[in-house]
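Only one protein chain is missing; all other protein chains are in place.
Moving on, here comes chain A:
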Amino acid sequence: MPGFKTFTGTAAVLDRDNVDTDQIIPKQFLKRVERSGFGKYLFFDWRFNRDGSPNPEFELNRPEAEGAEILLAGDNFGCGSSREHAPWALKDYGFKVIVAPDYADIFYNNSLKNGILVIKLPAETINSLKDRVAAGDQRLTVSLNKQEILSGEEVLASFSFDPYWKEMIQNGWDEISITLKYEDEISRFEKQQEAVKQPQL
């Protein structure tokens, strides 16, 4: 995975709380065995009318949201099922950064593992970002290194980020190859723990 350092892109607003993974990617699209190609199904039931035409009312279909790569979202974003298809769809659609007051735990982890920068900020701070975007100031810069969101040179917000995941995402590291370096420790643990020997299937 390519590393993430600083990124400038267009921000779009999805002003709803409790957006669940059934909305992000409805279940009829979970049957595929591939990891790619989910972007066209993102927010499918909201994005498209029954006849398949785009729903002009939906936030991401508005002209100003075209090409958006930063999503300013509501509280408890990504609640519901564990489907990693949700971050796959967001990433495939083009989103590299999500900003929300809070996320559901599994969605948050799934996003990090796909290199999506999931930023937590207080609702008031996000509201001020939304106001900027609504006023036409849509180009935002996100620096993971400095942990800041900027408009040009102006710092709009600072965010905290788990140092482990900061390093992982900045470098685009594959977690499994890191863990496999600890094979000796895992083997030693297995020998100590008789309990893990059952069940033998």
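Worth a mention:
Just so it is clear, a contact is a pair of C-beta atoms (placed from the backbone, for glycine too) under 8 Å apart; a residue touches a chain by one contact, two chains touch by 3 or more; residues count from 1.
Note that contacts and distances are computed from a predicted model.
You can't see one chain of this complex, but its UniProt record names it "3-isopropylmalate dehydratase large subunit", from the set "Cytochrome c", "3-isopropylmalate dehydratase large subunit", "Pyruvate dehydrogenase E1 component alpha subunit" or "ABC transporter permease subunit". Taking the complete complex into account, A:A104 is the one of A:L42, A:L90, A:A104 or A:V133 that touches the chain left out. The residue touching the chain not shown here, chosen from A:L42, A:C79 or A:I169, is A:C79.
Where chain A meets the missing chain, the touching residues are 16-18, 20, 22-23, 26-28, 30-35, 45, 75-76, 79-84, 87, 102, 104-106, 109-110, 113-114, 162-164, 175-176, 179-180, 182-183, 185-186, 189-190, 193, 195-196, 198-201.
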